[in-house]
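I have a structure I would like to understand better, so I am pasting it below and will then ask my questions one at a time.
Removed: one protein chain of the complex. Kept in place: all other protein chains.
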Amino acid sequence: MAQVITQENLVQLAGKLLAAGKRVIAPVRIDGQVCYQALFFTGEMLPESEYVLPRASFKEFFFPRTECVLRYQYDEKNQARLEEPALDSLPEQVILGCRPCDAASLPILDQVFGWDYKDPFYFKRREKTTVVTIACSRHDEQCYCTSIGYAPDHKAGSDVLLKRIADGSGNAGILPAPDGRRDAGHPNGGQDARGPGKNLASGEGTDTNLRSKLAVCPGLSNGGQDARGPGKYLAEALTEKGQALLAAHKNLFEEAPAAPAVQVTKLEAAFDVEKVKPWLDGHFEDAMWLEIASKCLGCGACAFGCPTCHCFDIVDEGDLKSGRRLKNWDTCSSCLFTVHGSGHNPRASQEQRYRQRVLHKFKYYLEKFKLRACTGCGRCSVRCPVGLDLHEVLRTIAGRSDGPSGTVRN
Amino acid sequence: MPAATLTNIYAPYLTTVDEIIPEAPGITTLKLSFQDERVAKDFSFKAGQFGEYSIFGEGECTFCIASGATRKGYIECSFQKVGRVTAALLDVNVGDTVGFRGPYGNHFPLDEKIKGHNVVFIGMGIGLAPVRSVIWSCLDERAQYKDVTIIYGARSADLMVYKRELAQWAAMPDVKFVKTVDPGGNPPGWDGEVGFVPAIVEKAAPSPEDSYAILCGPPIGIKFTLPVLLKLGFPPERIYTTLENRMKCGLGKCGRCNVGGKYVCKDGPVFTAAELKALPAEY
Partner (left out) sequence: MPEVVEELRALARDLLAKGTVKTVIGYKAERLANRVSPLIITSPDRAGELVWNKYCLNNLAVYLTRGEVMRRGPAAVVVKGCDARAVCGLLQEGQIARQNVVIIGMVCEGVGEPLLEMCKSCDVHVPRLADYIIPKEAQKPAEAAKTPAEADAEVARLEALTPEERWKFWREKLERCIKCYACRQACPLCYCKRCVVEKNQPQWISTSAHAAGNFAWNAIRAMHLAGRCGACGACERACPQGIPLMLLNKKMAKEVALHFNYRAGYDPAATPALRTFDARGDNDELFR
């Protein structure tokens, strides 16, 4: 049964969950950037109208950047003893307000982390987390979820789906064009208003960030342009966990009027994703890879922000007496990712590494797990320091007729 | 390791170093026994599988399990020093602890396909290690195979591994054993062949009739031996090899070891020549 919750009550819900000892993860603004963060206090929570998409995915709450998988200790007889982290003491988590393109990453990551061997670190966190998704009432030019088969109000991975109820205040749809939106996501929320009196500790006063690369940027404030103000949301429980959350806090919800109109943005698919794999199947070698990827710097900005990238490294840190074994994020873009002890590197050039990235997400993962390792969030393109636009790459691939390999330019 | 729900799949078994066997300059075999009695009793693997061996504080390293799968209670690994973890493994003493995660990967299909047929084993240098596992699995059940041929070559006599076992195989009346060293690698009194392995395989000309070939060696060695086997008439579906690639988790999650759409740690490390041919050249 559909229910309604106000923005104010959503904040109250965060407060109740925090008071109950749960970890509440929600979008907050730090130094002008919007990111998913465990809340310290409810006032940090950003209303949905103030951002399109946080700068990074929420995967670190299921798959941390660095995680201890075991501790070791050598005793006086030089015998090693192991200690495993107590997963049962991980906190209960509620992700209060993620986007559908983030939630949809969970069924995708479930595949690889559950392939024959179940990764307990990932699945314990999965078990302990309730995901509340907020459908997108606006999108920007980097979004392409519908091209991949998702949607601004998609349900995959979500326990409770919230949709903003239309209140006639307009401004749904795409963010207004970059020109004239100088405040769009600027780190200082408006014109560069730094002056001698600014508090350095807030990070203002730097040229930091994505803003310089792109006038329209997910995750950053639209400043005063969105006149909608706090809204009300239609809440739909999608799973038992979702139902339990709503039931436990039913005093914060009201009954929904019959079929209220909702403000969910419309995003046309930009390309036919079904055409991508057939091309990839036949073009492992193609001049296009060099053309697209020659500028790739081989950093991890895309992979580490991506909701579905999951490659990791295992390293030991410690000394001959004690220490721990860690699982750390890694990226196939890195030049040493596949290098053998002998020095031989199967992927010695950047375009081979970039090809691996695209093939992994749109061919190998699809073949193995029947899902693409992509939800169309567009972060990779925004975060890339050299503007390597995966959306554009996919569109080009989908649009190519199967002619002789050669120039890429359409 | 069984795929049970929510066990720590990254936590290794603890093993103790029972024996350190220097094989050749820079190449060592470690014999490891499981510290946990139940594991020692229950542990089993199939020839061709590998594991992640570790020195706590240094890291993990991928090697095949080099002992025969028919031998219970212990495992062996053979390696040469290439980096931090292998350097640490070379430094152990008898009685020290080595971590072991495994067995991972697929295996040589002895039970499924090869039993009841002829089998030709070809090893090159330290590449004999994974082949040695399957050789012992085979020789421990010798009656279940028809003709057994072993061809092994190394750059020089002192670089050969498992020297004691080479002599055992040479002495077996129901095994055809050929050893070779590269030209210039033969010491005085050398009683084996002299020549690169591909040429010696051609010379030995094992019959492809009802035969399987299992080979392992450095990429360049495989590159030149494979055509010889094909020329002799071995169909690519009956030539098996084992691939190496950079690995970390060994169990299909860290995304590092794939060759095209195949994960060496899950779909391999054992591949037929036919399967290899279908893979892109990124290994």
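By written order: A and B. Residues from 1 in each chain.
The rule we apply is simple: a contact is a pair of C-beta atoms (placed from the backbone, for glycine too) under 8 Å apart; a residue touches a chain by one contact, two chains touch by 3 or more.
Note that the coordinates shown come from a computational prediction; the quantities given were computed from them, not determined experimentally.
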Contact with the hidden chain, among A:P91, A:P107, A:P385 or A:G399, goes to A:P385
Which of B:R84, B:K115 or B:K146 contacts the chain that the document leaves out
B:R84
Going by the contact rule already stated, which one of A:E44, A:E84, A:E254 or A:D313 would touch the omitted chain in the full complex?
A:D313
Positions on chain B where the hidden chain makes contact:
59, 83-84, 87
Listed in rising order, the chain A residues that touch the chain left out are 30-33, 55-56, 65-66, 141-142, 177-179, 182, 186-187, 191-192, 194, 196, 200-201, 203, 205-210, 212-216, 294-295, 297-301, 303-305, 313, 315, 317, 326, 328-329, 331, 334, 336, 349-350, 383, 385-389, 391-392
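Note that only the chains that are shown with their structure count from here on.
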Just the number, please: Cα centre separation of chain A and chain B in whole Å.
42
Can you check the complex and tell me which residues of chain A touch chain B?
69-70, 72, 74, 78-80, 82, 84, 87, 112-113, 115-120, 123-124, 284, 310-316, 318-320, 323, 325, 327, 330, 332, 337-342, 344, 346-347, 352, 356, 359-360, 363-364, 367-368
Which part of chain B faces chain A closely enough to touch in the complex?
1, 3, 5-12, 14, 54, 56-60, 82-83, 86, 95-97, 99, 219, 244-246, 248-249, 251-261, 266, 280, 282-283
